[in-house]
Structure formats: C-alpha cells, structure tokens
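== chain A ==
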Amino acid sequence: MRTMKRVAFLAVLAAAVMLLAFSFGVAAKETITIRAWTVGPDTPAFHRAENLVTAGERLNQMLEAVGADIRVEVDADFWTDDWDSFRRRVILASEEGDPNVVPDIFVSSHLDIPVWASSGWLEPLDELIAPYWESTYEDFFPHLWDSVTYNGKVWGVPQDIEVRMVFYRKDHLQALGWTEEEIADLARRVEEKEFLLSDLVALAREMRDAGLVDYPIVHRPTSGPDFFQFVVAFGGDYYDAEADKLVIDRAALEATLKFFADNANEGLTPDGMTTWPWPAVHRAIAIEGTAGMQITGGMWFWAEWQRDFGITEDELWENLTWTLIPAGNEQGRPNQLGHPLAYMVTAPSRHKELAALLITLASEVDLNTRHALEAAKLAIRRSQTAFPRFTESEYLAEAAKLVPHQIFSAAHAAFGRYTSALHEAVGGVETGALTPAQGVDLIIQRVTQAVGDDVIIR
Partner candidate 1 sequence: MAAVILKNITKAFGSVIAVNDVTLEIPDGKVTALLGPSGCGKTTMLLMLAGIYQPTKGEIYFDEVMVNGIPPKLRNVGLVFQSYALYPHMTVYDNIAFPLKLKKVPKDEIRARVQEIAKIVQIDDLLQRKPGQISGGQQQRVALCRALVKNPDLLLLDEPLSNLDARLRIETRAEIKRIQQELGITTILVTHDQVEAVTMADHVAVMRKGVIQQYSTPEDLLLKPANMFVASFIGDPPMNLLETEVTSHEGRPVFRCGAELHIPIPPQVAVSLEQRRAKEFILGIRPEHLEILDERQELAFRGTVSMVELLGRDKLVDFRFGDVAIRALVPAEVNIHEGEEKWVRPQPHRIHLFDKEERRAVRFAG
Partner candidate 2 sequence: MKRRGYGMVFLLLLPALLIILAFYVVPAVLTGTMSLTNMDHRLSWNFVGLQNYKQMLQDTILSRVFWNTIVYVFGTLLCFNVTFGLLLALATSYIAERQGERTSMFFRALWLLPRFTPPIVYGVIWLWILDPTRNGLLNGVLDFFGGKPVSWISKYPVQVIVLTNGVIGASFGMILFYSAITSISKEYNWAAAVDGAGWLQRIRYVTLPLIRWPLMFVTAYQTLSLLTSYEYILIITGGGPFYRTTVWSLYAYNEAFGGYYASYRFGYATALTLVLVVISMVASIIYWRVFRFREMMSEPKIEVI
C-alpha cells in the first residue's frame, strides 16, 4: 500500500515537473523565485522555512533529471519577532497586493485563514492540491483539514499540530505516596473522566499542605486559546461551525471563571498569575519544581526547556508527567486544544501551481518529521507515525496519544477578541476585581463590541 502511494506520488510529481519544464521551457535557463514568509516565533520551528528550501532543492534535482532549463529558487523568511508584528507585516503587504512585495507562500496560524481568506488575500487550494491528493494529502489526519477549511473551501495545507496538556510534577506525586503505576494510570483516569478538575484541585491542596510546592497550580500568564479548554471541560462550546458564529456559553464560562477564581482565592494559583513573566512559569514547573501543575502546558515546551534552561530530556522525564485537561463536570469532557499552522498560497502570487508543488514537497514525511522533532510537534500524516525517526522519539509518541481528544480554535475572525476577553476575565476574577458572573458579562460586552449581535449567547 505504501509503495503504491509512493509510486503514485512520483508519477504525479513527474507530470507536474514536466508541465513546469515545458511551460517555461522557451527561455534559456530561467530561474523562478518563490518567496515565502514563515513565522516561529519560537526559534526551534525554523524548519517551517527550511523545509520549503529543501523542497526547492529537490525540485531542482528533478528538473535537472528531466533536462529542463528552469530552476526554482526558494527565498524563505523565518520570523522570530512576535506574532503581532508578523501579522501586521502580512496585512500591510497584502493590502497593498503588490506581487513584488507579497510572497507566494505564507506559513501562519490556521486562525488567520478566516481573516485572510475573507479579505481575498489567499488562494483557495482545493484545485491546486487536487493532483497530489491521493499521493500526499490523503495521508493527513482528516480532522486537520477542518482547521484549514473556511466557507467550504480549503485555504491551507496543515504544517504542524501540537497538543496542549496539564503537566504534573512527578516528584511531588511520588512524595505524596503515588506509586509508579498510579502515576502512569493518571492519564487514563483523566481520559475516562475518573479524575476531574475538582480532583486536580484537591491534589493541588494536598501538595500545598504537604509543603511540597509554593505554587500548586500555575497557568499561562498571557492570553491564549488554552482557556477555552476549560470551557469545553465544563461542557460548553465556543463556536458554531455551521452558523459560523461564536458561541458564548454563559454556564460553562461562569463555571470556568469560578474555577480560576476559587483557585486564586484559595491561594492555589499564585497571586497575580496573569502578571507573571513566562520564564518564571517555566522555571517553576520544569526546573525548580516550586509549582505542582501547569494546567495550560504545551508540548513544544519540551524542546524549549532544554534549550533555554539547560535541562536534559532525561531530567524532564524524571520530573514531569502529563494528561489531557480533565473534565470539569458531568457534561464536560477531557480535551486538549491544538493550534495547527498551515501553508497558504497568496492570491497575488504569479506561480500558484509551483507554490502548491513546493508545499507538497515540503510536506514529505521526512521533512515534516524533522520539523516535528526539532520543534516538538506532532505528526500530521498517518505514515509519519510509522516513520522510524518519529517513532524513535518517545516523547512525540507519548504525546501523540492525546490527539483523539483534540479541539481547535474557532475559525472565526473575532475569535482573537473572544480569546483576549476570556483571558481578561480570568485576570479579573483572579484578582477579585470581578465575580465570575461579571466576568461573563465582560466577555459578552467585549465580543459584541466587535461583532455586534452576530453571536450566539446561550
């Protein structure tokens, strides 16, 4: 089966290459430059650009093999400044629409797709990737395509995916008398709703009472979609894909906010959590163990902890374990939120087919796997999970087990605002400035400011 696919892929590729060779063949030795803007911002993700460059090299080899006179040069940029400046750059360039400025390919968050596609800056990919569907794209995990679909069209090729999780300090669990088996069993208990958020809080209390930790529960200080995991854990929803409307689920939001408020009031979450600098959070959970749990962890932390704090992977294995975000109540479910990045082809691009071909080449298993390994991301293709270098990584294999419970951010233009509003409300209830109910009102106000009545309030 796999060999068949491989053959099919090569055949399609050959056809594409020949087509390319002939369509430009008239002029002598022509070089086509394909430009791409990719973004980290975290440095280990540099293969987002590198893979495109390698794809270009491979394509050139093929072109040379068929004796074509044209060559492709990939000019890929990798952005490590913040998201904000990357997006501002894309927006301003796209608004101008000059093909000399706008690159052919963007690699960005799937969240950008509704915004950029609705502005007419992107090219729908359905037809462009159709030739490679069977050879390449059918192999992708199907749910990933949902994250890049907007208005019934596919606008991006998934580039990577990760999972978010709750990290627990193993050493503290052991200190509380947990056996290795009990620790290993935790993930299952969470998955089967035997271990709920209330149990997590109780565990945090135990850790604190045993004097093991200063900060039983920590979470991300800045805004991010992670907080929606708790809305789902409390049985709520935040997006109605059919109606393409954001959903404000009062009960679940209030339960979520109450969860954060109670933790803060009880001192389980440190004072002023939303004002912590990120490095302090990382150090507390991964290096020093002054925290018991990080409830908004992300799997890519693994790579960065090693890079920035000089800790080894063995030490991480020794000290940390993780689970899904536990369910909050009977209606809720354990979950984790994924945030796929995607390749996109820009509307002003002069070489859309070529761009699609490069993207396809960059999505090859070996290339995508090297990205996954370097940046601690998950597989996006089924065959990747069987790929030797991938399976060798125990971490990726283990983390991949959380995938079935994945949810995504809402593919809605105002989701960013919703995310910020939820984060603000969390900050508000944690500092006691708001009650959970007032927090929900604030969220409603902030969201409706942006979208008017175009929102479902339950």
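On how the list was made: all candidates are chains of the complex that A comes from, given by their letters.
In the analysis below, contacts are C-beta pairs under 8 Å (C-beta built on N, C-alpha and C of every residue); 3 or more make two chains touch, one makes a residue touch a chain; residues count from 1.
Here the structure is a predicted model, which means the values were calculated and not measured.
Here chain A is displayed by itself, and among the listed chains 1 or 2 from the same complex, it touches 2. Looking at the complex, you find that chain A touches candidate 2 at residues 83-84, 87-88, 91, 95, 109, 111, 115, 118-119, 214-215, 221-225, 270-277, 279-280, 283-284, 288, 290, 413-417, 419-420, 423-424, 427-428, 430-431, 433-434, 442, 445, 449-450.
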